[in-house]
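All protein chains but one are shown at their positions in the complex.
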Amino acid sequence: MVRKRIKRLTTVILKTQFSRYSVWFALILIAIVLSIVTTRFFTISNLANVSRQVSVNIILACGMTIVILTGGIDLSVGSVLAFSSVIMADVMLRYGMVTGLIVGVLVGAGAGLMNGLIIARRKDMAFVVTLGTMTIWRSLTAIYTSGIPVAGFHDAFLQIGGGYFLSIPIPFWIAVFIAILFKFILEWTKYGQFVYAIGSNYTAARNCGVKTDMIIIVSYMICGALAAIAGIVLTSRLNAAQTQVGLGYEMDVIAAAVIGGVSLKGGRGRVLGTLGGAILMGVIRNGLNLMNVPVNLQQTIMGLVIVLAIIWDNDRRKLKKKERINKK
Amino acid sequence: MFAAERHNKIKQLILEYGKVDVNNLSDILAVSEVTIRKDLEKLEVAKFLIRTHGGAVIREDTPKEDIYLDFEDVPNIESKKMIGVFAAALVQDREAIFLGPGSTCLQIAKNIKDKKDIIVTTNNVAVMVELADCPSCRVLASGGELDSSEYGIMMTGETLIETIRQTYVNKAFVSIDGLNFNRGYMIRNEFLARLYQELKNHSDELIVAADHTKFGTNAYSTVGDLKFADKIISDQNAPHEYIKYFFENETQIFTTYPLK
Partner (left out) sequence: MADTVLELKHIKKSFNDITVLNDINVSLQKGKTYALIGNNGAGKSTIVKILAGIYQADAGQIYYNNELMNIKNPSDSLNIGLGFVQQELGLFDNLTIAENIFFNNAPDERFGIIKRKKAITLASKMCRDIRLKVNVKQKLRELGTGEKHIVAFLRVLARDPNVMIIDELSSALTHEESKEIFRLINEFKNKGRPVLFVTHNMSEILSEVDNVIILRDGEVVANEDAKNLRDNDIVKSMLGNRDVRNKYPKLIAQKGDEILRLEGVSLPGWIEGISFVLKRGEVLGITGLVGSGRSTLAKTIFGLYPNYKGSIFVKKKRLRIKNPKMAVQYGISMLPDDRISEAIFNVSDLKLNITVPHLSSIENANIRWMLDRREEKRIVREYLDRLGVSYFSLNQQMKYLSSGNQQKVLIARWLLANTDIIIMDEPTKDLDIASKVEVYNLMNEMVREGKAIIFISSDFSEIIGMSDRIILLSQGKIALAMDRKDVTKNIILKNVLVD
């Protein structure tokens, strides 16, 4: 009797722990497979490449994670990235790097504020609202630049996107730092606790005295600001602020979160999971590239990966439920 | 771990080390810091220690050798204390009550001293001692022979039954050794079984105090079936089948919770 219980307990614990870190298991698995299939994967230059490429996605995904946790979504991150980048670039060239950076982030936060103010009042309309702002910021970007990219930045600025620290690209350092920072904020501060509560049950959160409006507004502002920061990294890497940047990025960002275990209904998920999801996506893409898989097919495969991730997530929850019910 | 045990552990630690730390204590004793702070408050009031920021130190004038470490090694003392407090809350001013033998009834006695004008009939010697200095209680100690048993020191004998026959109480509080669906309420001591049966006819309400360990247990003598008691007081771990049974059969069942 006791042995059976111990066995059951171990299985459940293993399953829970496994599912929590399943992104990382999958990552390691795929990394191993890729190292075997192609010799070019596990080289320093390739890994550095991959890490630089996923950085933008990671930064955006951190902001998206927070917003999804509150039970919402932000489809405008790609457009905000573009818009804040072109403004930042312009200001930077005229008034200096630091001013430019600050203004860029403020623009991002401002865009987030706009999203937040509307969504706080009509919380089920996040999708539609951010779909709208996505179009607004994209078109404003085009108007502002008249299609002409901004270029010609300082070397110091270019370091952000192109530099290395301890052989690891700086963008990756920035991305991981942001991920860890927000992991801390979400798991160790009151604000973080409120975010989870609102996503889990908005009405119940209000009934507990949580200032729901405030939390939602702040969350969208953070998402916007992070979009701006991602834009800084991207602009620095490309050495240009273009109208078309960030197009379609929101999909990859949402995918990273979902693969990382964030529930689109809100209230469940961890930033580190998203980090893992973004890295996993980057590694898979990189692997497909190295294997010379045509681009369109790559998209198909990525799409499949996302669908599989959702199904795996769903099944895992159902499995956990069965275990629980059996235990009772 | 319950409050009494925790207090003892804290006393031991402070005697040994001279000072204690809230953080450490909460780890060692596996309770929250809030609870530790409350414990330290109580011990400070009892003049055992002085609280400091983050902990406590032993008092200069605390005689280190002959500390009376209040070790009450009664099983389930915490449940009994709670039941005692609650049972006392059921007693109104100017009532006549009976307190039976056992540690639970002693706990009841400790908590009724602020009631006005009550008459307490009892055969429990510890209760008699406890209520001796209570100005608002009239204690009618029963006659009989002293008997020292696992119920503590109590009076027994036919004279006791006679005394009961001649009196009447509003509430009779008794404790038992076991109860279950088949045999009802049970107690090891045959004499007490008869005593309780007699009490039932001479009281408005017979109230059984039984912590959760008594449910489903067996003992030698049957006192009566499960409808014997008018009310029953237990703790928060009383089994659900019994709670359901008592409620459906219209016996008030009280379960106490250590919220403080």
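Per-chain numbering from 1; labels A and B assigned in written order.
As a working rule, a contact is a pair of C-beta atoms (placed from the backbone, for glycine too) under 8 Å apart; a residue touches a chain by one contact, two chains touch by 3 or more.
Since we're looking at a predicted model, the values are computed, not measured.
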Touching the absent chain when the full complex is considered, from A:M64, A:V129, A:A205 or A:V253: A:A205
Contacts of chain B with the absent chain, listed as residue ranges: 26, 30-35, 86, 89-90, 231, 236-237, 240-241, 243-244, 246-248, 250, 252-260
Interface with the unshown chain - residue positions in chain A: 187-190, 193-194, 196-197, 200-201, 203-211, 263, 265, 267-268, 321, 324-325, 327-328
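Definition applied: only the chains that are shown with their structure count from here on.
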Where chain A and chain B are represented by their mean Cα positions, the distance between them in whole Å: 59
